[in-house]
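Complex shown without one protein chain; remaining protein chains in place.
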Amino acid sequence: MLGFLIRRIIQSIFVMLTVALIAFMMFRFMGDPVNSLVAENATTEERDAVRERLGLDQPIWVQYGRFVARASTGDFGLSWRNARPVSTLLSERFPATAELVLVAAGLSLLIGIPLGILTALRPSSLSAQSLQLLSLIGISLPTFVTGILLILIFSVWLGWLPSFGRGTVIDIGWWSTGFLTVSGLKALILPSFMLCLFQLTLIMRLVRAEMMEVLRTDYIKFAKARGLTNRSINFRHALKNTLIPVITIFGLQLGGLIAFAIVTETVFQWPGMGALFIQAVSFGDVPVMAAYLVLVSLIFVIINTTVDLLYAVLDPRLRVDGTKSAH
Amino acid sequence: MTLLTVENLTVAFPGRRGTVNAIEDVTLSVSPGEILGMVGESGAGKSMTGAAIIGLIEPPGGITQGEIRLEGDRIDNLRPEAMRRIRGRKIGAIFQDPLTSLNPVLTVGEQLIETIQTHLKLSKADARERAIDWLRRVGIPAPEARIDTYPHQYSGGMRQRVVIALALCAEPRLVIADEPTTALDVSVQAQIIALLRRLARETGVAVILVTHDMGVIAETADRVAVMYAGRIVEVGSVAEVLTAPKHPYTSGLMASIPRIGPRPDVLAQIEGAMPRPNARPEGCAFAPRCPHKMDICLQQRPKLEGSEEKSVACHLIEEVSV
Partner (left out) sequence: MTTSTLSRLYDSDIAWNFRHSWMARISTVTLLLLFAAALFAPLLATQNPYDISQLFLLDSELPPSWVEGGDPRYLLGTDQQARDLYSSILYGLRLSLIVGFASVVLAAGLGISLGLIGGFVGGMVDGAIMRVADILLSFPAILVALLVNGVARGILPPDQHADAAIWVMILAIGLTNWVQYARTVRGSTMVERRKEYVQAARINGVSGMGIMMHHILPNVLGPVLVIATINLGMAVLTEATLSFLGVGMPATQPSLGTLIRIGNEYLFSGVWWVVIFPSVVLVILVLAVNLLGDWLRDALNPKLR
């Protein structure tokens, strides 16, 4: 278990160093940072002085080392677009994205798992069949089209829910939350629903497939032969075995939620990190892009490591000897 | 009074070309405390008969004819909830593969206690006591400690002991053991059979022992039913059936067992293969392979006839007795 943990952490560090390398290369080769710091008519000497001050005359691996050192303290310099510190920009935007993604993730689990169980337990019922068809459409529907449809129906035609922004937010320290006001909660409904829809269909299909697989196993048949109640067989014996693999996939997909928050934030003009990233991409604002990349990668790595550990805790076969026993 | 009677039981599965009878016209009975062996090749319908008795035939299959009575009451037409209460409490089951029969994410204790509490009105602590007691009875060392461990921490033979404890822990009157030793090492097989026999004697539970191993039957069972192509061809006391088999298929089966002692030149072998349920010939299903087949065998299905001591479904017997 400890060996597993250490292996996992080394792997994570390797991934983060690679991502930092990509970010560093972006800095190094996209535009000359010196140009943005000196006057246009600067002499070669002046330019060299700046170069030296920035450490750009050093060997490339020294520069990379310095970049990693600064990045690990959260220092990515100034945005090329509006000259504010990138870390400030990101920390202002982080709560909006975090709240959106958390709500969407929660919704997709809360709705997806019961629907998956329902369709697995009664696969031939009408509701299960129509859910299965709907999920196929749900997977093919581009997320931004879903978002636009939601706005068209609930904001434009019915006028029930706001179509942009976070509503009224309350600041708690540096964190701004929309959870504490009615308008903030109302503003969350459409964006989080749009974001969770794809995830929801995925989880539903996954739970269904996994559960049907489990219900065919010998230990479920043996549980039936012992006269255990359907409730216990479905929700105690089958569900636990179903959810363990679902957790892994969900962890991986959480990264997808963060990425697709970019689209949701654009559709609903949600003031999160994704919207900031899109602006950075369209203006070629390297510091913001690089910082976003590193931050998001860090979140991915943390999620994946947590999921692996959780898996090991939940599956007793992994808990003791670290290897899955043969079936 | 008999514990279980099965009369003219037919289980059918709908197929592409009409329904197919997996077992046909099966009649047998089990007395309290008796061990009934069921033998036959794989696909002969032994396991299907067991599944029918315990009410666990996979849809779309189902019982189309006949009845099953437990202690005089019909159980083949019960509602699912009523049948559930019988499973585990009145009829237990032991499955073939101990590696896959136990839920990997629940401890042995959790599975035992849940089964006990489902059927008996016991507090959690009492159920736990009982679970530990059962683990001890099936020969698990240090049951107080092992009760809280997971199935993967047990060896195959130990797991099968746990399976047996699970099947017996609510004290059923009958247990159906479906090839309980097939998946185990040869050295462990004998121990498990001995355990089963001992527990049957101690608790008075009747056992239907499904196996294809004649040796196990000879050592363990009181009576034996021989199945062929979904039908019972011969049933009777072990002594009668094994030493003086009347049906040509049983004789063939006995002759094909290798023995220690003077060896015949060739091990006897029955020519051909058992027909699949959807290709059962008219008349006697064994006729195409039978060395003594007559014209009538191809036209008319022989009935299972005889005494309590022994019944045979073969035209040869009828001819002799007529």
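As written, the chains take the letters A and B, and residue 1 is the first residue of each chain.
The rule we apply is simple: a contact is a pair of C-beta atoms (placed from the backbone, for glycine too) under 8 Å apart; a residue touches a chain by one contact, two chains touch by 3 or more.
Note that the structure is a prediction, hence the values are computed from the model and not measured.
The hidden chain, counted over the whole complex, makes contact with A.
Among the residues A:Val62, A:Leu110, A:Val281 or A:Ile302, only A:Val281 touches the chain that is left out of the figure.
Here the missing chain is touched by one residue of A:Ala20, A:Leu100, A:Leu131 or A:Ile151, and it is A:Ile151. The missing chain, though absent from the display, is touched by one residue of A:Ile262, A:Leu276 or A:Ala291; that residue is A:Ile262. What chain A contributes to its contact with the hidden chain is residues 15, 18-19, 26, 29-31, 137, 139-145, 148-149, 151-152, 156, 163, 255-256, 258-260, 262-263, 266-267, 277-278, 280-284, 286, 289, 293, 296-297, 300, 304.
By our rule, only the chains that are shown with their structure count from here on.
Taking the mean of the C-alpha atoms as each chain's centre, chain A and chain B sit 54 Å apart.
The residues of chain A lying in touch with chain B in their complex are 217-219, 221-230, 232, 236-237, 240-241, 244, 314-317, 320, 325-327.
By the touch criterion stated above, chain B contacts chain A in their complex at residues 54, 56, 84-89, 92-93, 95, 97, 99-107, 114-115, 118-119, 150, 152-153, 163, 166-167, 170.
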